[in-house]
Each structure stands twice: as C-alpha cells, then as structure tokens.
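All protein chains of the complex are present and in place, except for one that has been dropped.
And now, chain A:
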C-alpha cells in the first residue's frame, strides 16, 4: 500500500511573528520557515506504518513556491521515499489545495492520505476534510491513535474531540488528519539526510486542476 502525506511549509513555530509595516500581511521574508508541526506528525505516522510493514512506500507532497523543496528534502531526510512538489508561488487556500490533492491522489492511487489537522499559519483545519469530501473517502480527523488492519482494509482511529475521545472505524482508502498526541516526530539523521539527496522530487503543475 502506498501512503501519501501532504505537508506544508510555514513560518517556524518558534519565530516571533511580525506584521509588515504596510499592514498587508505578516513578515515572511528573511524569516525561518519549516515544516508545519502537524504535518511532521503525519509524516512520522506514515513512516511508522511503513516500518511496521503495512505500507510499501511513503510519498510526500507539497504545494507552494520553489522553496518548498527544502521542506520536502526534510521530509525525505526523515524517511519518505519520494516527493512531489506542485509549484505555485501565490497564496492558496484549502479548497484549491484539496482539489490539487484530489488530482494527485487519482494519479498516485495511495491507500491512505495523511495530513496535519491544521497549518499553524492559517489554522484553517479544512484541507483534510475537503479532500475527503471531494474524493468521497471516509475521514478520521484529529487522530491521536491510528491502527491499521490490512486484511480487513480498515483503519481504527481514535479522535480527540471536544467531549473526549471518539473511536472510528474507517474503510481504506481513507483520509486521516493528525493531532499533537499521535507521536513524536523523529530527527533527521545525517545518513538519512545524505540519502535524501539522491531521492527524487517530481515536479507537478497546478494547471489542469480545477480552481
């Protein structure tokens, strides 16, 4: 089974955010950018599933400007097998991302799509739900525990909801968005960073996707 993980490049969580002098937005130039923490957790979960033998390949995808490649390299350094970068320099909103992801899923045909529950720059918490709706796949959001059963092709997801914990059984293929307590992402070790240099990052194009 192939797992696809969608990751986003955002302003590093520890940076002090400054508003631009013309108040048009937030200062992003010359500011440290990194992988969205929830996306890191999603990628870590995908890697753990692969290491337990239930998946054959982990593909990391990202939509954004050229520098997204750095974030994808981090993903590859953590252990993803290959990456796809959809180059789009402007700002994209959850619905557009969801449509792009839908097209990518139809091309790659993964058995599981993992995303972070929300991005720390916009806090939308919409992309995972929207792409599940577009694909007509079941969704388990705010996952704090994921258990896959390959024979029955079912994922049991514990969700953190307002009232406590809810357990769902989803038929695969499914969309799962990850929450903080799911796992602790691994560090990128040097041997893996070096291996990542030779891994492929395919270029994708946003045209052809419905806007």
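Just so it is clear, a residue touches a chain if its C-beta (ideal position, glycine included) is under 8 Å from a C-beta of that chain, and two chains touch if they have at least 3 such contacts; residues count from 1.
Rule of thumb we're sticking to: contacts and distances are computed from a predicted model.
Selecting from "Cell cycle checkpoint control protein", "D-2-hydroxyglutarate dehydrogenase", "Myelin protein zero" or "3-isopropylmalate dehydratase", the unshown chain of this assembly corresponds to "D-2-hydroxyglutarate dehydrogenase" (UniProt protein name).
Between the chain not shown and the residues A:1, A:154, A:172 or A:188, the one that touches is A:188. Residues of chain A that touch the chain left out of view are 12-16, 30-32, 34-35, 37, 74, 77, 184, 187-191, 193-194.
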